[in-house]
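Note that one protein chain of the assembly has been removed; the remaining protein chains are unaltered in position.
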């Protein structure tokens, strides 16, 4: 395999396999992509190929308008959503989509995930947004492209910054997450799934559980992400 | 092992082992069969044999009227249900039955599984039906044969097509699933179990969660199964 | 290790290790015993020894009055309960006690497990009994011996046969199960845990879920345990 995109394909392949190793997907129910900003292309999982048989060479290279640049397989059916996000959000380096259990269940319940604790605040200061299902004409039209529009509309309406909130639920569908690279998008997918399960259990134990108070939200987010952050090396 | 049914037995064996690998069975609580339409026989797991010790040569070959054609062991106690389905539904190639946790719980709750999201709609456009428990005289009679009748009666009453809806819950008992071959029947069993868990969690998070709207049901089913399907390779 | 109880110890050891392999215990939270009726002794796990380091030679041999017959370690703190059951119920060959998750949760809820489905009826025709917590004077007295009395009292009061109902919950404590040998006691412990989880989920999905009707209870129990049983080989 001699390709100028060899390392991009490998990054994408590793991130997809990590999704599987973390128990976030069964069968082909998920996909991760990784972008190459210099060449304005991204690498994405081929559609419907099981993780057990996936190889780095199977990864497909497409441009932001979803034209296949390199690869023999058809890219993920969700490719247009990935492409739209790369085009509009210039700081992101990777995108992940799954049907992970607890994230999907909140999406099907059409509810934002309330910020209940420091596990959540270590990663973002907002409730995790659940975008409403799209209007019928958008679903019947260019569906996956419009899913991207729906994500940006939700962020605009709620005045959220994609650099700070790196995840969303699409109502009745499931989670999308992103980050500086594909590995971070997968990490955010796992964090979202974990926080989703914690919030579900919290409400079962105490349906009146309060949101985390502002001082704790700020403290935990700042110690990990603020300018005086002291978490990590 | 020299048998004209060698490959059929192997298909059946592999599908049964996959049931175990996917965490859908404990002990002997499940069985898969695979049909040979040309010879009008099917291969099925022997009754009460643990997956740990099961071998391809243990698989039993029976005809649609449940007569053993080849094999030294007694076939699954549910054989008559499999046989009835093969006889009546000529397009199916495999059948699977389990006592998987979430599927059984919905069956015990005697409730259809509502279509709450796209994970469900990727596979079928209907609620997953839960057939009511049989009348006492049918239970006391030819029980496993009558279980087959009960499945077909439920599909007829609700006007369902077995080519599109490849799974059912039997009230108070558990799931049956089928497909073009044994592997697909196992796949559908796993999908059913996953969707059953998602629907359970969805109702815990939001007891008033709405069914998926028609445009999304149609979009997700069509992109995977419609004539212009663009999912997969 | 030259001991007349060598094979008895190995049976006991294997059953204890199976408890661990099935995910029914953490640390030292469980114990299994196996009886030798000819010699009127039983083999039991030593107290507080982790499964990771347990060896067949560690197994302790005691008589029905709990005197150590062979072994260098102190037997399980629950030994007197096992001994009482062997003394009173002459047909049983093995006893298992755990703190498995769902079984304990029903015991802590002080509720019988209703017979909701065929998975349950394949093994017994009754709700799984939950004995009430003991009177204070019995707890403060010969506690583990009295736990055995409590089990028999519960069976007597409800007119249950220990040959047919091979499991019980002790209110606020956890499950005991038994059978023709130690492996069967472990099997019954796993079945109880599975049925306990299914019943829990069933009530979450439908708090008004009905008990399984009599004809289905009878059919499933008889096809596996009746005189015309046709399940298994």
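For reference, chains read A, B and C in written order, and residue numbers begin at 1 within each chain.
The working rule: a residue touches a chain if its C-beta (ideal position, glycine included) is under 8 Å from a C-beta of that chain, and two chains touch if they have at least 3 such contacts.
From a predicted model like this one, the values you see are computed outputs, not experimental measurements.
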Chain not shown, its touching partners among those shown: A, C
Option from C:111, C:145 or C:218 whose C-beta touches the chain left out: C:111
Contacting the left-out chain in the complete assembly, out of C:22, C:54 or C:73: C:73
Contact partner of the left-out chain, one of C:65, C:140, C:161 or C:214: C:140
Footprint left on chain C by the chain that the document does not show: 26-29, 46-49, 73-74, 77, 99, 101-102, 104-111, 133-134, 136, 139-140, 143, 172-174, 200, 203-204
Residue numbers in chain A that touch the chain omitted from display: 116-119, 187, 190, 194, 197-199, 201-202, 204-206, 209-210, 212-213, 215-216, 219, 223, 230-233
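Heads up, the rule we're going with is that only the chains that are shown with their structure count from here on.
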Contact graph of the chains (line, ring, star, complete, other): line
Chain B on chain C, rotation in degrees - Cα superposition, rounded to nearest 5: 90
Fraction-based call for chain B against chain A, same above half, different below: different
Between chain C and chain A, distance of the C-alpha-averaged centres to the nearest whole Å: 46
Whole-Å gap separating chain A and chain B, where each centre is the average of the chain's CA atoms: 33
Per-residue overlap in chain A, given as positions that touch at least 2 other chains: none
